[in-house]
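On to chain A.
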Amino acid sequence: MSAQVLLETRGLDIRFGGVVAADQVDVEIHEGRNLAIIGPNGAGKTTFLNICTGYTKPNAGSVHFCGREITRRSPRQITRLGVARAFQMPQLFAEHSALENLLIAASARDRRWAPFTRLGDVPERDEMMHLLELVDCAHVAERAVNELPEGQRKLIDIAIALALKPKLLLMDEPTSGVASSEKFGVMDILTRALAEAKVTSVFVEHDMGIVEKYADEVAVWASGAVQLRGTPAEILEHPDVIRDVIGEEV
Partner candidate 1 sequence: MRIGLTAAACATALLTSAAAYAADKPAELKIGITAFLSGPASVFGEPAKAAAEMMIESMNAEGGIGGVPIKAFFVDEGAGGESVLAEYRRLVQDTQVDAMFASISSGNCNKVAPLAEDLKVLNFMWDCGTQRIFEENSYRYVFRTQANATPEMLSTVLYLLKTKPDFNSIAVVNQDYAWGRDSWAIFSTALKALKPDVKVVAEFFPKFGTPDFSTEISRLQALRPDVILSTSWGGDLDTFVRQASQRGLTNSSTLVLPLAESSLERLGKALPPGHIVGTRGDHYFLHPEKKADSDFTAFVDAFRDKTGAYPIYPVFHMSQALSALKGAYEKAIAANGGKWPGREQVVDAMAGLSFKGLGREVTIREDNQGVEDMLLGTTIEAEGYDFAVLDDMMMFDGDQVTTPVGKVSIEWLGTLSPDFLNGVNVEMFKHGS
Partner candidate 2 sequence: MSLRLAVPLILLALVALLPTIAPWSQVVLTIALAKGLAVLGIVVLLHAGQVSFGHALFFAVSAYIAAFLGKAFAGGELITMILLGTLASLAVGLLVGLFVVRYRHIFFGMLNLAVSMIFFSILEKFYHVTGGSDGMQVARPSVLGVPMERAGFETLLFYGALVLCIAVAWGVHRYLESPIGHMLKTIKTNETRLEYLGVSARRTLLVGYLVSAGLCGLGGVLMAVTQGIVTPEYAWWIRSGELVFIAILGGSGSVAGAFVGALVYEVVRTYAAAFAADIWQMVLGFFLLGIILYASSGLVGLYGKLMDRLEGKHKTPAGGAKQSMEPAQ
């Protein structure tokens, strides 16, 4: 593969009590190739994202981003290097409106503390409105985020991550909580937005239809380790996957 390696983990290992959440995980994520992570619950998918973003510290192993070691850095430092994250449960600023959530993110990105400028007047406002349009949430820009339906909250959560203009975006089940009829709509919006922003994405996903349509590569997780990796076509036809993963999901 010619694409440059963005993120690379070597020998990640962690366990909680008796549960093995990561066991010798070696993963490479390549620029421009969207990776879907699939696998049964408890396989360690979220833990993988937590380790990559510094929220959980591994017992052993290393994480490199763009060639730089980030294993024991904090989420904040890793974010500043260009890794953004969207969450399974949207992590929003509950008392702020959708637009304000994005404006805070944009101010954070640009280090704009500006103690006497109103948040609503920062120069990134137009850019953020555009981002809201991109995720199809412009019409709820002024609404408080805790009043919005889950689907829109997920999109805003992702938009916050996109607002940081990351090189790599890690998404934990972007379509969970979204009505199944809307999932493809949401993913269409997202893919468009990701493409426009030239962001590589990694997403944890349970819906194989989504994986098939939107992923460039798939990694199958089980018992804290990557069991298989390949293109969606290869993976989704693999008998083990059909038995252990898809079987469970259907």
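Here is the rule we go by: a contact is a pair of C-beta atoms (placed from the backbone, for glycine too) under 8 Å apart; a residue touches a chain by one contact, two chains touch by 3 or more; residues count from 1.
The set was built so that all candidates are chains of the complex that A comes from, given by their letters.
In this text, all values refer to a predicted model and were calculated from it rather than measured experimentally.
Peer 1: Could you check which of 1 or 2 is in contact with chain A in this complex?
Peer 2: Only one option touches chain A, namely 2.
Peer 1: Within the complex, which stretch of chain A touches candidate 2?
Peer 2: Per the stated touch rule, the residues are 53, 55, 74-77, 79-80, 84-85, 91-96, 100, 103-105, 107-109, 112-119, 122, 144, 160-161, 164.
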